[in-house]
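Note that this complex is displayed minus one protein chain, with the remaining chains in position.
Letters A, B and C mark the chains as written, and numbering starts fresh at 1 in each.
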Amino acid sequence: MSAKDVSDTIERGGTILYTARCAEFRTPEGQERGAKICRKHGIDGLVVIGGDGSFAGAQKLANLGINTIGVPGTIDLDIACTEYTIGFDTAVNTAMEAIDKVRDTSTSHERCSIIEVMGRNAGYLAMWCGIANGAEDVLIPEKYDYDEQKLINNIIASRKAGKKHHIIVNAEGIGHSEAMAKRIEAATGIETRATILGHMQRGGSPTCKDRVYASMMGALAVDLLVQGKTCRVVGYRHGEFIDFDINEALAMKKDVSPYMWEVCNSLSHNYKKQ
Amino acid sequence: MSAKDVSDTIERGGTILYTARCAEFRTPEGQERGAKICRKHGIDGLVVIGGDGSFAGAQKLANLGINTIGVPGTIDLDIACTEYTIGFDTAVNTAMEAIDKVRDTSTSHERCSIIEVMGRNAGYLAMWCGIANGAEDVLIPEKYDYDEQKLINNIIASRKAGKKHHIIVNAEGIGHSEAMAKRIEAATGIETRATILGHMQRGGSPTCKDRVYASMMGALAVDLLVQGKTCRVVGYRHGEFIDFDINEALAMKKDVSPYMWEVCNSLSHNYKKQ
Amino acid sequence: MSAKDVSDTIERGGTILYTARCAEFRTPEGQERGAKICRKHGIDGLVVIGGDGSFAGAQKLANLGINTIGVPGTIDLDIACTEYTIGFDTAVNTAMEAIDKVRDTSTSHERCSIIEVMGRNAGYLAMWCGIANGAEDVLIPEKYDYDEQKLINNIIASRKAGKKHHIIVNAEGIGHSEAMAKRIEAATGIETRATILGHMQRGGSPTCKDRVYASMMGALAVDLLVQGKTCRVVGYRHGEFIDFDINEALAMKKDVSPYMWEVCNSLSHNYKKQ
Partner (left out) sequence: MSAKDVSDTIERGGTILYTARCAEFRTPEGQERGAKICRKHGIDGLVVIGGDGSFAGAQKLANLGINTIGVPGTIDLDIACTEYTIGFDTAVNTAMEAIDKVRDTSTSHERCSIIEVMGRNAGYLAMWCGIANGAEDVLIPEKYDYDEQKLINNIIASRKAGKKHHIIVNAEGIGHSEAMAKRIEAATGIETRATILGHMQRGGSPTCKDRVYASMMGALAVDLLVQGKTCRVVGYRHGEFIDFDINEALAMKKDVSPYMWEVCNSLSHNYKKQ
């Protein structure tokens, strides 16, 4: 497999390979069967694109003699060893453009809008959209204290400060946007609507950054296989494409950047200082 | 007000004028006050962009001596006197692009997806998206018989015919997409997700057709005012921009094109013939 | 071939069929060979998507016993029997979005910009963009008198009226935008740049209107073949999808709508009245 093939696969929107989760592969028998199929077809190296679950599978296969290199692919950005994951940039632009459109009418109707974006247990997509869309409040699992009264006070303060709309970007990890909208409307008297962006965030033609970074990661993965490496994960850190041992990568932790969260809050709660 | 001003106003996404519904204007006193304000500011003609409600208001104002011309503006296309309404083309493209993205992942995950599009009591947006996105089922208020068992049978038949995904475009006028998804998943065993596109369909930069047709309608409205006409509504019919008496326009009825609905069905249920 | 197949083919950006012009088919021998290949493969009906040249070819094939139906497909809109041709809506939106972007910087740099759009000998693309983009001057082959001094006077008048930019949409049928830019800059002293949009106007994911209308035309073409019809061309006229004899269709003439051209001029030269 050439670097070109990897990048071709990565560059297409959606999972064109029709790969899916496989319960059987969680068992030693399933893993042995997978390795056998690889050997049968002369596949001596595999590039595994996915998240922590896929990397754990890659590790099993590596233990059975099939060289594997993991490449981080998820729109949620929730892989600890890397500051970039394939698909995040496309998803965050899709979400941002949708929120731009919601804001167009939110402003003219003097409304409060809750927009729920994906991200599983991570708030990256929400935080980026919060900054990019100039949201008045951003709720992410890593930081939200579930003090809804504070949120309601913000909405009232923002209306008093003359803001015609109040956009809340809510992360999937917090969820329950519909119920939240009802409670906010009841408490503030301001018409409040929830929009759950859903799976459209996973599709679409990839952005330039996603195409270029995916190509770089695919190229590095192939280079590693050519060098006879196995059980490694490719990552992007401190401005460079590097690789880690899968075990080390799986043990890492990461958190949202404190400075980015500070800027996000400073921009979103700006109406308070006016 | 020049034609340029009308078209500038129309060309911007969202209601930049901050106009909104006004309960007071439903009363004779409110209408008299509105007319007075117009006279005070030397406004002797008004172009009223909206739907049947706005046109009814325009009529009241016309009766009080302010010349009014109605221009049909709604993303729902549900104004009887015209085959085109300002905003429909932008909204239908926004919805279509979102559904394209949902379909990307729907295919790879072998899933059934219900996508609810706007349109109030009319199914135009849903029918157009149904054709444009190659949906497997299209539910519109004008035609749906609420026979959900038939829908479920379709989904099973389509899966048997080898289709990896099943997209249902559901009109707002039918709604209840979340509950429908749950019932379909229970009855078919196929993972089913609902996406409600919501207010993003009202925003965004207008398409070329919306800009050009809005400019044509705005120009015609101004021409009519210059000719001293009042109580007229601009429309697009049989390929021409024309005008009607507001009363006549409000009394008209229209339905979805039978041939377009036939084509929509023929394309969406195509898997049956395979 | 089902209606679905036709619309699938039409819905994809670009000529995915890899069909191309064929000199041999202009000769009776080439036509006979084409008919023979059709008969050999059991093709008793053909939907021919293209312009007048393709329809003339379809006619030859029809004379040799292969039933043919023409469907108008060109971004130039220059087929006389129809008010809509497949691809125009996508191309005009692509051009409009590019011009929106040019205008962003044109305004801030107080510049004159000539943007050349496609359309062969027809000015439809240019006229639609002219209206949609709010161009200050629109040059189309059907109307331009090649009085460049008048154009230069317009630019000077518009600058005097306080306009920070002057956008000229120039049709391919007039062309020579680079040389025009140099002459304008020399005569006015205002920095003038030409941008030739080129072949990007032919690509991209189709708009909703193009997908829906192409589906309608494809369905009608198949219906006609099923009815045993041949040597017909599908068209869209006065708001309906209809069909014509190929000979009649080839003999028709059409011109730009006088009212649309009047509106285009009224909007573009609006600065004169300020």
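The rule we apply is simple: a contact is a pair of C-beta atoms (placed from the backbone, for glycine too) under 8 Å apart; a residue touches a chain by one contact, two chains touch by 3 or more.
None of these values were measured; they are calculated from a predicted model.
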* Which shown chains does the chain we cannot see touch? -> A, C
* Structure fact -> Contact with the hidden chain, among C:G51, C:G175, C:G204 or C:G239, goes to C:G204
* To do: Out of C:S54, C:S106 or C:N154, point to the residue that touches the absent chain in the complete complex.
  => C:S106
* Using the touch definition up top, pick the residue from C:Q31, C:S54, C:T94 or C:N154 that touches the left-out chain. => C:T94
* Considering the entire assembly, which residues of chain C contact the chain that has been omitted? -> 13-20, 94, 98-110, 113, 164, 193, 195-196, 198-204
* Asked: Which chain A residues touch the hidden chain?
  -> 2-4, 7-8, 11, 83, 89, 92-93, 96, 100, 128-129, 131-132, 134, 205, 207-209, 211-212, 215-216, 219, 237-241, 259-260, 263, 266-267, 270, 273
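Criterion: only the chains that are shown with their structure count from here on.
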* Structure fact -> Max Cα-centre separation from chain A goes to chain C
* How far is the middle of chain A from the middle of chain C, if each middle is the mean of its Cα atoms, in Å? -> 41
* Separation of chain A from chain B, taking each centre as the mean of its C-alpha atoms, in whole Å -> 33
* To do: Would you mind listing the residues of chain C that make contact with two or more other chains?
  => 205
